[in-house]
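Before we start, here is the structure in question, set down as structure tokens.
Only one protein chain is missing; all other protein chains are in place.
Chain IDs A and B follow the sequence of writing; residue 1 opens each chain.
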Amino acid sequence: MRYWFPYPLLSFALMLFWLLINQSLSPAQILLGAALGISHAWLMVNLRPTKTHMKKAWLVGRLMATVVIDVAKSNIMVMGVILRRRNRPVNSGFVPIHLTLRDENALAILACILTATPGSAWLEFDSQTQVLLLHVLDIENGTAWAELIRTRYEAPLKELFE
Amino acid sequence: MTELFIIWSILLSQVILGLAMACALFRMVRGPRAQDRILGLDALYINAMLLLLTFGMRTANTIYFEAALIIALLGFVSSIAFAKFLMRGEVIE
Partner (left out) sequence: MSHLTDLPLWAAIPVCILLLVGSIITLIGSIGLLRLNNFYSRLHAPTLGASAGVVLISLASMLCFAVLQNRWIFHEVLIVVFIILTTPVTLMLLGQSALYRDRIEGTHDVPLKEKPVPTPTGTDPD
């Protein structure tokens, strides 16, 4: 079973995308989408992605809600920074953060979350020293950035994957 | 009344998105360094995609949606290629 369907979730997502593009739920399109999804999952086998297993899948919803709220808040904050008067210059800077997260896929998710949030951008991660270099737009009310990222994102991701 | 309302607001948002595209284009033309130009191009294609979505609403034509999806796909690939080139190009220098 595992041999014929190596990545069932990926196949299902591909089929869903196929149906959305074609805007139909006819049996023919479902069959074609399923065939495409299964055959493309075989291509994925050659890439050998590192496998991870989610321990507590129900925590995904809570993490997603946190991310949506934070992205909305940070949008408003960045708009304030951009529209500020010229005599108060933007005080941005680099923040080095030491992470304890090991799992590659969890790190990738953390990178996407941090970069999708407008106030912070992930620049570089050194896997030997486990130090992440983050650029923060408004560092004045961001003195506790390292602590915030550790408690708000890293702890839930750790709970989810490790 | 309703139609006037919605037509004018679609037109207004198209003008606003056009201005946003002009800002991104200005950054792309002027940008002091190569990475600024790539960033401008990235913003430009996202704004163009949003503009196509509003055109699709105005004419109720799905062809605009397909065009927006293709712009999103190709823009992503081209930005990645440019960013990679910046890293590799300097190595040879």
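What we mean here is this: contacts are C-beta pairs under 8 Å (C-beta built on N, C-alpha and C of every residue); 3 or more make two chains touch, one makes a residue touch a chain.
Keep in mind the model is a prediction, meaning the values are calculated, not measured.
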Shown chains that the omitted chain touches within the full complex: A, B
Missing-partner contacts on chain B, residue numbers: 2-3, 5-7, 9-10, 12-14, 16-17, 19-21, 23-24, 26-27, 33, 35-36, 38-40, 42-43, 46-47, 49-50, 53-54, 56-60, 65, 68-69, 72-73, 76, 79-80, 83-84, 86-87, 90
Chain A, residues in touch with the chain not shown (by the definition above): 17, 19-21, 23-25, 71-72, 75, 78-79, 81-83, 89-98, 111-112, 115-124, 131, 133, 135-137, 139-140, 142-143, 145-146
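The working rule: only the chains that are shown with their structure count from here on.
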Chain centre separation (chain A, chain B; CA means) in Å: 23
